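Here's the structure, in C-alpha cells; my notes come after.
Only one protein chain is missing from this complex, and each of the others stays in its spot.
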Amino acid sequence: MYDKGKIMAGLAAFLVMITLPFWYSAATGKAGVKPDPVLPKTEKKCVESRQYMRDAHMDLLNRWRDAVVREDRHIYVSQDGTRYEMSLNNTCMKCHEERAQFCDKCHTYMGENPFCWDCHLDKKGVKGVL
Amino acid sequence: MDESRRAFLKTAGCAILGAGLAAPITRAVAGAVSADAMPGELTAGRWAIAVNVRKCLEREDCRACIDACHVAHNVPLIKDPLREIKWIWKESFKDTFAAESHPYLEKGLAGKNVLVLCNHCDNPPCVRVCPTKATWKRPDGIVMMDQHRCIGCRYCIVGCPYGSRSFNWQDPRPFITTGIKPEYPTRMKGVVEKCTFCTERLIKGLPPACVEVCNKVAGPGTMTFGDIRDPNSEVARMLKDGFSIRRKPELGTEPQIFYLV
Partner (left out) sequence: MLEKALHGSRRYWTLIGILSALALVGVLAYLKQLSAGLVITGLSRDVPWGLYIAQFTFLVGVAASAVMVVLPYYLHNYKAFGRLTILGEFLAIGAVTMCMLFIFVDMGQPTRVLNVILYPTPNSLMFWDMMVLLGYLVLNILIAYVTFTSEAKEVHPPSWIKPIIILSIPWAISIHTVTAFLYSGLGARPFWLTAILAPRFLASAFASGPSLLIVFCLILRKYTTFDAGEEAIKKLSQIVTYAMAINIFFVLVELFTALYSDIPEHKHHFEYLFFGLHGHNALVPFMWTSQFLAVTALVLLLFPKIRNNFTYLFVICVGIVAAIWIEKGLGMVVTGFIPSPLGKVTEYSPTLREGLITLGIYAGGFLIITVLYKIAVSVREELEA
C-alpha cells in the first residue's frame, strides 16, 4: 500500500471521530438531552399502542390521509376494535393539543422537519417554529 | 485507470444503485379502514348546484357566500389581481355567458354580475390533464383536490375553461387576514386549490358553506344544493320547472352548476 502510515493514521482518526458520541457520553457521564414530549393529561390511550405509534405513526397518518382525502373513508377501526374518525385535526390534535409541546419535541431532537405544518394547524392555529 | 480498480468502481456503483432502488420499508397499518359512512353523512349520486340568477341579483352587493367560503377554508386575501386566490366570486354576465350575451341584452342582466365557482364537471378537462391524479372525479361527482400530491405544474389551471382554479404563488398564510380557522388546513406555496363542494361539511351532514349562508341570508331557492340524479330532490325539481343554462356547454365538459335565468 502506498503511504501506509498516512492512511492508517487517517483511518484511526476517522474511527475516533465517528464513534465520538458513544465514548464521550460514556466517559463524561453526560448522556445528552432526551426529548420530553408533553403527554395529554386526561387521555391515556392513543389510537394504537405507544410502541406502534413510535415506529409507525407516519405510516398510519399516510394511510389516514389517503383514506380521507382520496377514498372518502372516515372511520378507522384500531387493533383493539375501537373506532376513531381519521382526522389529524379532530382526533390526534384533540388530545395532543399543541404541536410545540408534543410533535416538535422529538422532531426537533431528531432534526426532522415534516411539512405537515405548512398546511395543518394545531388548536392555536400558529405556524410554529420549524 | 487500472482495469481492476475501474471494474470495482463500476460494480460498487451498480450495487449502490440497486440498494437504493430497493423498495423502502413501509409498515402495515395495525388496524383497518372501515367502509362505514360517518353518522349523518350526506351522500348523492351526483352533487349539483342550481343558482337562481334573478333572485341572486335582488341583492347585488351581497357577498355572503363568498365570505363564508373563503373564511371557512382559510382562503387568503391577496389584493394583487395577478396572484389572487378565489374559490367563488362574481363575474359579469357578459364574460360568464359570452354565447348568450349580445349588445341588446335585457336590462335585468346587462352589466350585472353572476356567481361563478368550480363547475364540478361531469367530463372535467382538469382531471384529464393532471399528471399525478392530484385532482380526480369522485363517484358522487365532486372534482376533488389532494394537495399532498400536487406538484404545482398548473396544467389543471391551463385545462380549465372557466378559470375556476387558483395557484399559490407564495406562502398564503400571511394573507389570511380574517383569522385562521384551525379546523381546516391552509395550503402551502406551490399547490393549486379550488372549491371542493365542502367535503369536510358533507361528512358532518352539512351542506356547503356558501349554500347554507345563502339560505340564511336570502331564503331558500337562490342557491340550491342537491343530488341531481334524485328526481325528488329540490335541485332536480327546480331544473325541471325553470329554464336553466350552463357555462360553455359546447366544450362538452358537462358542468354541474346550473343557472336558472
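Think of it as A and B in the order they're written, each chain with its own count starting at 1.
One rule holds for everything that comes next: contacts are C-beta pairs under 8 Å (C-beta built on N, C-alpha and C of every residue); 3 or more make two chains touch, one makes a residue touch a chain.
Everything numeric here is computed off the predicted structure, so don't read it as measured data.
K.L.:
List the neighbours, among the chains on screen, of the chain that has been left out.
P.N.:
Displayed chains contacted by the hidden chain, ordered by label: B.
K.L.:
Of B:G108, B:P139, B:P220 or B:G252, which residue touches the hidden chain?
P.N.:
B:G252
K.L.:
Of the listed residues B:R27, B:R63, B:R128 or B:K204, which contacts the missing chain in the full complex?
P.N.:
Among B:R27, B:R63, B:R128 or B:K204, only B:R128 touches the chain that is not shown.
K.L.:
State which residues belonging to chain B touch the missing partner chain.
P.N.:
Chain B touches the chain not shown through residues 81-85, 91, 94-96, 98, 125, 128-134, 149-155, 157-163, 166-171, 188-192, 248, 251-253.
Rule of thumb we're sticking to: only the chains that are shown with their structure count from here on.
K.L.:
Taking the mean of the C-alpha atoms as each chain's centre, how many Å separate chain A from chain B?
P.N.:
Distance between chain centres: 33 Å.
K.L.:
Any idea which chain A residues touch chain B in the complex?
P.N.:
47-49, 52, 55-56, 59-60, 63, 65, 67, 69-79, 83, 85-86, 89-90, 115, 118-125, 127
K.L.:
Would you mind writing out the residues of chain B in touch with chain A in their complex?
P.N.:
26-38, 41, 136, 138, 140, 144, 146-148, 171, 173, 180-188, 199, 203
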